[in-house]
Structures are given as C-alpha cells and as structure tokens.
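One protein chain is absent from this view; the other protein chains keep their places.
Moving on to subunit A:
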C-alpha cells in the first residue's frame, strides 16, 4: 500500500513545475543593445546552438522595440523553442546607448533572480549587433568575449569588472562606474580597445585609451600582470608588474588635500642596453615611479574636470571623515589637490644578468 502511495505522490509532484530539457530550449548567451529610430531600442540576442560534433553555432536574432524587456518576449514569439537566459554571460551596449539608457536597461539584469552577477557588461565601438554577429573561436561568441575579458582582467590591463562591481560602483556614493569597451577588428577577432568612464547618472562621458589603461588600473583596482616599457638614456626595459596596491588618504584638511600611495612590485621581462647592474635597476625603478606619478596625476585631473570619480576618492574621503558631507565634497572635488606617490620595487630581473 505504502509503495502505491509513494508512486502516486511522485506522479503528482512531477507535474508541479515546468521542466526544460536542454536539447529543446535555446540558450541565450549574449545580448546587445543598439539605438534605433524613434527612440526605440534594437535588441540582438545571441543563442548558442551546441552541435553533435562538439562545435558551437552562433545564432543571432534581432528585433526593435521600446523597452529592453519586451525584446525577449517578442523574440520568444519568433522562436520555435523556449529561449532560456539563465546562463547569460555578456551584455553589449553600443556607445549611443551607453550615453543614454544604459542604467534603465541594466535594471532588468539586476532584478532578475535567474541571472548571475558575474556576467560582463561591455560597451561596443560601433554597433553591438555587428559585434555579436562575428564568428570568434570554437566555443561561441559570448564565451570568446567573456574569456578574453577574463584573462585580461587577471593578467592584463583591464580593471576588474562584472555586473556586481558595476552596480556597486554606480550606487556607492563618491564613486563612479567604468566599463570595458570592445571593438570588432574583423569577422574572427575582437579587441579591448578602451575603458569607458561613466558619470554619476550612468552615462558614458570619457574613454581611457589602451595607453593609459595600465595607469587607470593602478588607480581603481588591485592590479597584477600587465607590462609597461620604460626608457632610460637609450636603454629600454619592459617591466611587468606582478603586484600593486593603492592607498588613498586625506593628507590635509582645510583646504582638503588627498594623497594616493601606489606600491608596485615588478620584474624586468626584457632589457635592451648595456649591462643591467643594481644601480641601473634602481634608476629604472625611479623612472618608472615618475612615469606612473605623471600619468596617474594626469588621469585624475581629467576625472576632476569631468566630475567623475572611478578611483573612489570621495568614498575614501568618507571613510576617513566623520559626518561626511557629500554636497560639500562635490564642490571641493573639482579643485582638490591630489598628490600621487609611487614606490616601485623590481624584485627580479630574469635568469640572466
């Protein structure tokens, strides 16, 4: 008798929820937003179809609508199988969208419990649809682009980013958000061409080019990896940073002054010139520190003029001040004096002298 009851229960219980069989659904891996006429949005979704021979086919579908949420429901109607989006990895905004409605669109991604907070938000130079329509790598476009970002964050010059960090930076008072910008080079390749800086309203206002990305990362992030060439009287060394820290402090009050202490530990990867002596290494350390000071100071000046704060100076000032007044801070920030002090240590210079 008990067995039959159990069997009966299994029958009812299995009917309780919707099932989705992986072969019978379309898996949305990426989505892109472009501007369309009449203030509408052109949404493109990227589906990954996993073939029997192990390859991944990229399928894109495009539709134009007023809101970003409608786009998926309209696409559902055009598809023969349900589109599931739980493993969405990549959201691309065109520059035009990033200047306008990025935050409105991003609400849907934060609100939905099905989505992970590790997905990447990126801005594309040119149309997002075009980027999604490439054929990059063997594992599908979304995987390719997110892997490219992954390893550039770990070993390259791209500061740490994902959906959670983006929202964190955007919502934290005294901080503004940044997003990586990608560019389609050709049908098979993409490039991370810049870092886009957003203002407090979440609109794209500035871009930091590849040349300055290293310095930006020093300011906003715990940094490791990435290399920079330092020239010194005709000699040239490529220094690879393996670890860095920054400390942002209020150094003086009334009028407010702040200081940023950057500590870089690196190794010499490549050297061209006369014999590399200890003295030479020390000279290189000094020269590198100077370059970092100059370039980061320049970047900060630029941020101040635009009224953005990706380095989180305001947030840091708040941590060091009781009853911090953000209104007053907004006035002070533009003319704030910021001293950058860098300390470079070269740990090793390879296996030869």
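To be clear about the criterion, a residue touches a chain if its C-beta (ideal position, glycine included) is under 8 Å from a C-beta of that chain, and two chains touch if they have at least 3 such contacts; residues count from 1.
One rule holds for everything that comes next: contacts and distances are computed from a predicted model.
Within the choices "Lipoprotein", "Simple sugar transport system permease protein", "1-acyl-sn-glycerol-3-phosphate acyltransferase" or "GerAB/ArcD/ProY family transporter", the name that UniProt assigns to the complex's undisplayed chain is "GerAB/ArcD/ProY family transporter". The chain that is not drawn here is touched, among residues A:81, A:171, A:209 or A:345, by A:171. When the whole complex is considered, the residue among A:55, A:76 or A:320 that touches the unshown chain is A:320.
Touch with the hidden chain on the side of subunit A covers residues 9, 12-13, 16-18, 86-87, 113, 115-118, 160, 162, 164-165, 167-169, 171-173, 175, 316, 319-324.
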